[in-house]
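With one protein chain removed, the remaining protein chains of the complex are shown where they sit.
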Amino acid sequence: MIKKTMTPAFNETDALGHINNTVVPRWFENARVPIFRIFTPDLNPNDWHLIVVKIEIEYTAQIGYQHDVEITTEVSHVGNSSFVVDQCVYQSGVLCAKGKTVMVHFDYQAQKPASLTDDQKLHLNEV
Amino acid sequence: MIKKTMTPAFNETDALGHINNTVVPRWFENARVPIFRIFTPDLNPNDWHLIVVKIEIEYTAQIGYQHDVEITTEVSHVGNSSFVVDQCVYQSGVLCAKGKTVMVHFDYQAQKPASLTDDQKLHLNEV
Amino acid sequence: MIKKTMTPAFNETDALGHINNTVVPRWFENARVPIFRIFTPDLNPNDWHLIVVKIEIEYTAQIGYQHDVEITTEVSHVGNSSFVVDQCVYQSGVLCAKGKTVMVHFDYQAQKPASLTDDQKLHLNEV
Partner (left out) sequence: MIKKTMTPAFNETDALGHINNTVVPRWFENARVPIFRIFTPDLNPNDWHLIVVKIEIEYTAQIGYQHDVEITTEVSHVGNSSFVVDQCVYQSGVLCAKGKTVMVHFDYQAQKPASLTDDQKLHLNEV
């Protein structure tokens, strides 16, 4: 499991005084960088091999601006070409959101999914 | 069912040349404005009564920058204090994403869910 | 002069209850699409020829969520390889922001500015 501390931005708040719900998918994406590096160690966008096919997020508590959040990230399932990333947002010890992202190892040239290599599976299982 | 045409923004693209997946929740929020108006006719944020408790989005095709998208919005379920909004993104006739958003009629003063009135249920069922 | 009506998004508000100031550069970008089309008629991002070198925005009134805004866009100066776009945001008849964007006709292959053609200058002067 990877833990990442992030600081909510003022421009991520909304008129209700909290972090807007549409911000959480962006935070989750940011927290998946160690997973991106399994496929593209130098993060070169021209050498990208992942695509998001599904996201699911439950919002369990409002997120404020005043305190940092902790994002936890772990891989809960590894399939043939796809895998599932489970992520949570905690603020001051309270679980505020939890989500699942289904990602696919994708060949952008051929525009189709590609099997995960044993090495990629091994690294994914370590997250 | 409500249909809304939106124009993808250049700043919504990402380095893969397509609209970033984190943009779709924002588009869906924009397309839910007619639902917001059921609860707050003048859209005054100080008189807000809704909270998002869950989102779920499947990405079925990549969304490009060059063409407008059509967002469809309909209410698929109305409960006691919550309801479900089904939304789709179409571009050039292709279904690119479909999502469900669970929203709750929420009393921000009391910080707890509130029952939907018969009038609100009626209007929701018309969407 | 081009006029474009836009609807503020809930996720563009901030905790002060107004549209966050960082949103205005995004709106201005969206309103420059007719200028983008002078250089890339089909808006294909792989065939892009413009780069932003400077922005300047004065915020003269707070922008609310409840009402549409009108963005005006006009080209105030055309140079050899650069040009200046003047833009304003009006809401309910009140000038809320005015900005200047300096753009350069840019050759991304060679990574250097390119002279504007007579045709491009002509079209820019018409905006």
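Quick notes
Note that the chains are named A, B and C in the order they appear, and that numbering of residues resets to 1 at the start of each chain.
To be clear about the criterion, a residue touches a chain if its C-beta (ideal position, glycine included) is under 8 Å from a C-beta of that chain, and two chains touch if they have at least 3 such contacts.
All values reported here derive from a predicted model rather than from experimental measurement.
When the whole complex is considered, the residue among A:Met1, A:Leu43 or A:Leu95 that touches the unshown chain is A:Leu43. Taking the whole complex into account, chain B touches the unshown chain at residues 10-11, 13-15, 17-18, 20, 22-23, 65.
For chain A, the residues in touch with the chain missing from this view are 7, 9-11, 13, 17, 26, 29-30, 33, 36, 42-46, 65-66.
Summarising the interface, chain C meets the missing chain with residues 14-16, 21-22, 25-26, 29, 45-46, 48, 51-59, 62, 108.
FYI, only the chains that are shown with their structure count from here on.
Chain C has its Cα centroid 27 Å from the Cα centroid of chain B. Centre-to-centre, using mean CA coordinates, chain A is 22 Å away from chain B. Between the Cα centres of chain A and chain C there is a gap of 32 Å. Annotation for chain C: residues touching 2 or more other chains are 10-11, 13, 17, 65.
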